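Below: one structure in structure tokens.
Take a look at chain A:
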Amino acid sequence: MGVIGKRVAYYPGCSLEGATRAYDVSTRIVARELGLELDYLEDYNCCGAMESKNVTFMGTLLLNARNMSLARKQGHDVIVAPCNGCSFSLQRAEYFLQTDSKIFERVNSLLKEGGVDLLDKIPETYHILEWFYHEAGPQKVKEKTKRPLRGLKVANYYGCLYTRPHFYARTYSHAGGQSEEARPRRRETADDDEHPYYMNALFEAAGATSVEFEPMHTQ
Partner candidate 1 sequence: MDVSGDWNLIILPRVINDYDLDFAKEVMSLPEGKTMIQCYQCSYCTASCPVHNYWDERYNSRHFIHLARLGLIDELQKRADVMWRCVSCHKCTHRCPKGVLVEEVLKAILKTMAKKGLIDEYPSKKFDKFFTESVLEYGRIEDGELLFGWIEKQGYNVVKDPILKKPIPFLGETPEWLKQLVMKPIKSMNISFLVLNAKHMLFHPRTKNWNKFKQVLRKVVQEEGGLT
Partner candidate 2 sequence: MARAKLESKWGYVSPGGILRYPEEPPFPVKEYDAHYDHIFEMMEELEAKGEILIYRITEEHQPIPVYTSTGRIKLIPTNKLWHHKSCGQCGNIPGYPASLFWFMNKFGLDYLNEPHQTSCTAWNYHGSGTSNPVALAAVWLRNMHQAWKTGYYPLIHCGTSFGSYKETREQLIMNKELRDAVKPILKKLGRLTEDGRIVIPQEIVHYSEWVHAMRYRIKELYEKEGKAKGIDVSNVRVAIHNACHTYKMIADDYPYDPEVYNGQRPAASTAVIKALGAQVVDYSTWYDCCGFGFRHILTEREFTRSMAIQRKLKVIAEEVKADVIITHDTGCTTTFEKNQWIGKAHGMYYPVAVMSDVMFAALACGAHPFKVVQLYWNCSHYEPLLEKMGITNWRELKKEWEDTVKYISELEKAGKYDELMEFFKEYDLYEPYSRTSTGKPRASATSNMPLFKS
């Protein structure tokens, strides 16, 4: 416990400030109750999601590099994102920046051109679930639960990009990439690839019952 850090840069992403406002509000409340601190990433921009990535490689990388640069400016080396798409995009950018020095140099020069601070260090991005699990954990959730979810059957749906692909998030292990040791912290904190359980554990700690609906829970 406690590998990621109690105070992190918080990247909510566009949707959390629009249609899924409830997610944003809940996240902040839960973090506060669990004694964790989210440092709102001022003036962030869209991660580009899957769409921009399909249109422009370098453009998408730049979008995420700008957010990383903002996090560094606010003094963080960890970003937490509650959205699967956002955390994926940041992790993907991290992967390409880490594994290809040419790309890293080009991105930095473009950041400079765009009036954004250079990336002195590439921050790591975590999904908020991992952060909750490792920095608070089921025990803390249990303690802090005021209205237990007893009798509530919860189907925990993690979504595609919560654990995938491990190349981006954790191992970097493909030919030409760096060694598996590149991100020991990330490897330690990651949820199980094929059978994620962090959400199950946290909800069960809050008193709910998890229902199994494999194999669809990460489809």
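How were these picked? Simply put, all candidates are chains of the complex that A comes from, given by their letters.
One rule holds in what follows: a contact is a pair of C-beta atoms (placed from the backbone, for glycine too) under 8 Å apart; a residue touches a chain by one contact, two chains touch by 3 or more; residues count from 1.
Worth saying up front: this structure is predicted, and the values here are computed from it rather than measured.
When you check 1 or 2 against chain A in this complex, the one that touches it is 1. Contact residues on chain A toward candidate 1 in their complex (touch as defined above): 14-15, 17-19, 21-22, 43-46, 48-59, 62-63, 66, 88, 96, 100, 103, 110, 113-116, 160-161, 163-167, 173-177, 193, 219.
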